[in-house]
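Excerpt of the complex: some chains, original placement.
Each chain carries a letter (A and B) given by its place in the written order, and its residues are counted from 1.
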Amino acid sequence: QAQDQTVEERLATLEAKLAEVEPKASGLEGFSFNTYARSGLLLNGDLQSAPGGPYLTPAGSVGGAVGRLGNEPDTYLEAILNYKQVAENGTKSHYRLMIADSTTSSNDWTAGDGALNVRQAYVEFSNLASFSGIFDDAAIWAGKRFDRDLNFDIHWLDSDIVFLGGLGAGVYDVTFSDSLKSNFSLYGRSFLEFPSDIQDQDITADTDNLILTANNYFGNVQWLINGMKAQENDLRVVGGVTEAAETGLHTMLAYHGDSFFGISDGSFKAAIIHGTGLGAETKNIGADGDLHEDAVSTRVAVYGTTYLSETWRFAPAILAETSEDRYIKGDEYQWLTFNARVAQELSANFEMQYEASWQTMDLTTLGYQSRNSVDGDYSRFTVAPTFKPQVGGFWNRPEIRVFASYSTWDDELETYASGDALGVDSDFESSQWTFGTQMEIWF
Amino acid sequence: QAQDQTVEERLATLEAKLAEVEPKASGLEGFSFNTYARSGLLLNGDLQSAPGGPYLTPAGSVGGAVGRLGNEPDTYLEAILNYKQVAENGTKSHYRLMIADSTTSSNDWTAGDGALNVRQAYVEFSNLASFSGIFDDAAIWAGKRFDRDLNFDIHWLDSDIVFLGGLGAGVYDVTFSDSLKSNFSLYGRSFLEFPSDIQDQDITADTDNLILTANNYFGNVQWLINGMKAQENDLRVVGGVTEAAETGLHTMLAYHGDSFFGISDGSFKAAIIHGTGLGAETKNIGADGDLHEDAVSTRVAVYGTTYLSETWRFAPAILAETSEDRYIKGDEYQWLTFNARVAQELSANFEMQYEASWQTMDLTTLGYQSRNSVDGDYSRFTVAPTFKPQVGGFWNRPEIRVFASYSTWDDELETYASGDALGVDSDFESSQWTFGTQMEIWF
């Protein structure tokens, strides 16, 4: 029947049909797929698995990450299934489901040791037809999610600067003026099966930590405030006493820079975070129920990215925290990490990557979780020949790497905890090389 | 080379290519994605998780659902991955995989308490090139599935009227005449690890419940017949004796109305269901192996939907059941639920929803599963301000809700079972408000 139509009619039909097909093929409407994944082998000189991960040092147990390059023994992945719709009135909705898995097994059947689970399942509405005024650009959401804005990270340390996730509802982009935009939310998190009887470790209780958030943007400046309450968390037994926090405050002042500290092209982010009580877990907001009612923590996070020349990239970072009365009245945790990733771009598909990390820590645990106090330093240096589809920039993925990594640490750090990666009962010794291969991808 | 082609050739090429692309973009061919999901926080006045769910009353243990609005504490989701193909001879095939998860944890990592599993994996062929006569419009299927037609529900109670799921094969739409269409199927279900020794609870047996189904449609009238047999289920120990049913019969007569009970525009469905032996679980056909050989149940289900005015929607429902000799010779279970959901549409994106439920029950358990006999009533009323991309109709989703819910019940109901949501050992008390937020979506 096409023959009976004029060229004009056939063109108009094609244009109309293609306009329907196009947003579905591009993921603007209907289904789309996103991913973060890494999978690698990390071996010691005996060709056996070596322990690793950015949180392998004693300071790692309280958030002190070190560099991740050549330091990841796991397969971790997030499969994100999106479904986007546009209503006739123009309102957009976005459903997101994230399934994630984590394992250190190299086998291709991990039903026994995998961890497949649902990390996000939420809907978000934007462009709401009937919203106006300060809500004109607002988006609303409910369900289980990672906060849209509160999970920006120092990629090279595998550490978010702050991370807020859980189950709740909220509103984004309430626009009070050209220079002030705010997000408000309520998140709940579950504190499950904590000991609640000093005499009997097997008696446990559950509660919920509810987190109210105001996250405000004044141009490049971000001011985040969180208040939280976990009713009856004061029944929790930590270190033999019931002094756990029931409430918490958490605040962050951050600057999102659009140059490399004003020195050169690039970017930087700097943040200072302060929390008390349940808010004293400065990164994973509201996720640690063991915190003492007098806990106080302050964390500083800074990183930047820039090109040193046409082919050399440079990304330095600092992460440091001091915290007191954290789990047991009188304890003290102090640690600081310097990290720098450097890359030399050598061809369309190949670059050399280098990463150096130095961490110093002074942890006075007072016996929390049978951990011993330690004071010392840890260093790691990694070389990683890296293949990628297109070299250029800090965020291009996927990458396929091979790597060699040398790490060394003060003997005292080995006494921190039994079962520890660096511990005396581990095969992993100071001043050792490790080797391996890894892929990393996101899209 | 396009330049060498005539406009006619280029148009024809475009039309042909677009005809191939279009069904893939729309999901008629290739991959498509469907979902049901809800995720919400349900809190009591102390800001701690409250128990909930449509089956939280004593009657709920035998299928007596109450209203779900403001009464769901979980994240439940179904991710449905479809793949459709059309053979050269025109035969269509549809592969469907459903992965589902359920948890009440609010956390974003639930590897320990999630329940990710595969609920469906089947293929269905339709438009079969070589089928003719009464099979001309027939579809055949095999695998693990929810029956295509036997899972219609009273949405507001989260209760199917009947549900048939399991592993088997069948044929749909055998068309005997304009006024008679039938589906036939064989479903198997597994009865796993039931106690089979009166002396020793740890000795268990397994068997299969096989269900033969004829599901017939005479215009708006549906007549369903199921016969089932679970060989050696009579070895099962229930209440200290071995009198469990080995066979069962189940039948349903239903009417699918295309008005609101003939009174106004809208819809209604009414069904009466009767079952004996293994068929005495009237909803989840063949899913309960504890039923007594003399068990008899009769259930009535009715609901309708209509607009009371331009902006007020109304959906009342009744669900009631009587059953005898259900698990233990001489027991009696009787319950009835009235439910009504009302909504007032207020703007393009906002409506007020209200739901009221009243349930009365008289359960004589004779000690089955250590449950006590109870006789009493339960009521719940919920107000839920609701946002949605496009207000209008009963089935538009997604929705984002906040809600407050008041529930009250007779004290006697608290003695039914230990660990019960309403039980004496629960924090949840009669005449209490609960609060929360939730998203719900399907597509």
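In the analysis below, a contact is a pair of C-beta atoms (placed from the backbone, for glycine too) under 8 Å apart; a residue touches a chain by one contact, two chains touch by 3 or more.
This is a predicted model, so every value here is computed, not measured.
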| item | value |
| --- | --- |
| Assembly copy number, counted for this structure file with 2 shown | 3 |
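In the analysis below, only the chains that are shown with their structure count from here on.
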| item | value |
| --- | --- |
| Degree value of the rotation bringing chain A onto chain B, based on Cα positions, nearest 5 | 120 |
| Chain A and chain B: spacing of chain centres that average the CA atoms, whole Å | 37 |
| Parts of chain B lying in touch with chain A, wherever the complex brings them together | 7, 11-12, 14-15, 18, 21-22, 25-27, 31-33, 35, 37, 39-41, 43, 46-49, 75, 77, 79, 99, 101, 103-111, 113-114, 116, 347-350, 387-390, 398, 400-402, 437-439, 441, 443 |
| Touch list for chain A against partner chain B, complex | 2, 7, 10-11, 14, 17-18, 20-21, 24-25, 30-31, 81, 83, 85, 87-89, 91-93, 95, 97, 99-100, 102, 115-123, 125, 128-131, 140-146, 165-169, 186-190, 192, 206-208, 210, 229, 231-232, 287 |
